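The full complex has more chains than appear here; those shown keep their coordinates.
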């Protein structure tokens, strides 16, 4: 497979990646489980959030984000900061700037949430924040709804990729509206990364078959009964879906088409 | 008095941002950390020179596991 994947890299903002699976870091029972899962997933990028530093006994490095950053560095993944928890363009932009300061990366997974129950994005605020961050030279990967028009607008303001949701974050419902994902694939030329909703391996494969360039998975791995095994499953599923998309599937038909021809059929009775 | 990550902290008048951050064991060598004062990012190179106004709201952030 190595050969194959280097033949078929994912390119975002000029950076070439071998893995088409982006992992989240939330929801793991331990740093160790997180690190093992990340290795098993083959991911080269992992998302992190920004939160307040808690005062800790002097000297001890515990609970320090620093240690998380170190663990991720050891796991060989690059950080993709997100703006999770932001409800306005203003907060999201400031959070992105703090992340750039903290991690020396101008990449950001832009989240502007519009509703607490569904954690769905707020379209107008998202578009406003994206525009502003692009002006500030960020590489913006917006978490967006599955609206093809909004995806196009986000590309038009300069986003490096779009990250439409398949279903609400953590719902595990898979891709509720595959038609819209297919329409987004038609509507934009930047990479499409399916984000949110993946519940199991086949969901990731379907995303790739629909034409997504990559898949982001968080809870489906970290909250699975066996996160490391699910990480392997996701790695294989993304690979399978990508290969299937490129291989050109057979058409769907209502009736059967024999895979064994009748020519030469014996007359036995 | 300033507000550091939501908590009131008493500091001498004109104390530096660096002094405030010391309360939570942060200094210019700390990695994976960023700081905003009153809604503006303050690069670590300015922490020492930055004199906090009374009531300044300081947010000192770092990486946390997330989506």
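Order of writing sets the chain letters: A and B. Residues in each chain are counted from 1.
Simple rule for what comes next: contacts are C-beta pairs under 8 Å (C-beta built on N, C-alpha and C of every residue); 3 or more make two chains touch, one makes a residue touch a chain.
Every value quoted in this text rests on a predicted model; they were computed, and no experiment measured them.
Though each chain kind is drawn just once, the whole complex in this file has A x4, B x4 as its copy formula.
Everything below uses one rule, namely that only the chains that are shown with their structure count from here on.
A straight line joining the Cα centres of chain A and chain B is 32 Å long.
For chain B in complex with chain A, the touching residues are 5-6, 23-26, 30-36, 39-41, 43-44, 59-67. Interface residues of chain A facing chain B in the complex, by the touch rule stated above, are 24-28, 34, 47-56, 58-59, 64-66, 68-69, 79, 81-82, 84, 94, 97-103, 111, 169, 218.
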